[in-house]
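Missing here: one protein chain of the complex. Every other protein chain is in place.
Chain IDs A, B and C follow the sequence of writing; residue 1 opens each chain.
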Amino acid sequence: MFQARGEKHWVIPDGYIPPTSSGELLSHESICVLNCSSEEALLRCTIFFEDREPMEDIVVIVPGRRTKHIRTSSLQKDGAPIPVGVPYAIEVRSDIPVIIQYSRLDATQPENALMSTMAYPLKG
Amino acid sequence: MFQARGEKHWVIPDGYIPPTSSGELLSHESICVLNCSSEEALLRCTIFFEDREPMEDIVVIVPGRRTKHIRTSSLQKDGAPIPVGVPYAIEVRSDIPVIIQYSRLDATQPENALMSTMAYPLKG
Amino acid sequence: MFQARGEKHWVIPDGYIPPTSSGELLSHESICVLNCSSEEALLRCTIFFEDREPMEDIVVIVPGRRTKHIRTSSLQKDGAPIPVGVPYAIEVRSDIPVIIQYSRLDATQPENALMSTMAYPLKG
Partner (left out) sequence: MFQARGEKHWVIPDGYIPPTSSGELLSHESICVLNCSSEEALLRCTIFFEDREPMEDIVVIVPGRRTKHIRTSSLQKDGAPIPVGVPYAIEVRSDIPVIIQYSRLDATQPENALMSTMAYPLKG
């Protein structure tokens, strides 16, 4: 049995889904989760906005001893996705410790731009 | 009532507003703040330079349960903005804990470049 | 004699080897390790996937008072490399403390994109 490692609570303040793509690749963001443990991790995501109420409790499962690179465009609350072209922020709570990194590929131009950072862990 | 999470004091040593833009998007930097709590957060920003005195106490409000992606070009002290094309650094103090990420889009060329990092939290 | 500094256990959730390159430079990722100590560091890497069992115990040596920028495409388990174009995650355990940064150059287009972040340290 492998032990869970990392933290249960993570934050990414700079979320943004580029509204357009051109060229070979598609603009997207990924919430990249590693679950080191033998058990499944249950994640609950909250999406915060600048000018409206948060979208709460979007559920994602990450199997044991697996990674999952979650496209933010795939997250839905009651059938509604995160709006594109709007600044937002992401909070993730997991029932067991995991590690989370956030990356964005912007393909607004055919020549891509990339950015990445570890999510910020909220401890205790 | 939601609790405030994160830290009250953050630093970004590499600030720089690209002086030019070309193509579809505008060069800019953002200080992306998440306020998880139910209460408003009051931020005070200090801008440090290489060769002159700091600009102190620029105030920004982030409402409760909201994110704010603050363009650094919008920050002003006595009507004067941060100069463009000049290396600087940012210190942010908040009256309640928040989480801060810094991102820059450089559109000096029509093909953009992106960078992002969590701000550095000063604890205790 | 120089002392070992950093941590013995690091994680990078967002691994991805771009399958194509064009232009002057080659798409690649690097796990950049600094070994401050006078002694050799023995690293054991585990590669996690979304839909298959992990590749475990890939060994890398970093000499004392040296850095090593390890191309992930050079890592092999029983002669098999990490597959390209597939999301994965990296766990690194070292027998002595080291510091690890992760960077990716995406040259899918002749115009490159770069991203970098410190790996996430697992303490205690």
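In the analysis below, a contact is a pair of C-beta atoms (placed from the backbone, for glycine too) under 8 Å apart; a residue touches a chain by one contact, two chains touch by 3 or more.
All figures in this text were calculated on a predicted structure; none of them were measured in a lab.
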Contact with the hidden chain (one of C:Ser30, C:Thr46, C:Thr72 or C:Thr108): C:Ser30
Absent chain, residues of chain B that touch it: 9, 11-16, 48-51, 53-54, 87-89, 91, 104, 106, 108-111, 113-118, 120, 122
Interface with the undisplayed chain - residues on chain C: 5-6, 23-25, 30, 32-34, 36, 65-69, 99-101, 103, 105, 110-118
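Operating definition for what follows: only the chains that are shown with their structure count from here on.
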Chain at the geometric heart of the assembly (C-alpha centres): A
Distance from the mean Cα position of chain C to that of chain B, given in whole angstrom: 31
Residue numbers of chain C (touch at least two other chains): 111, 113-114, 117
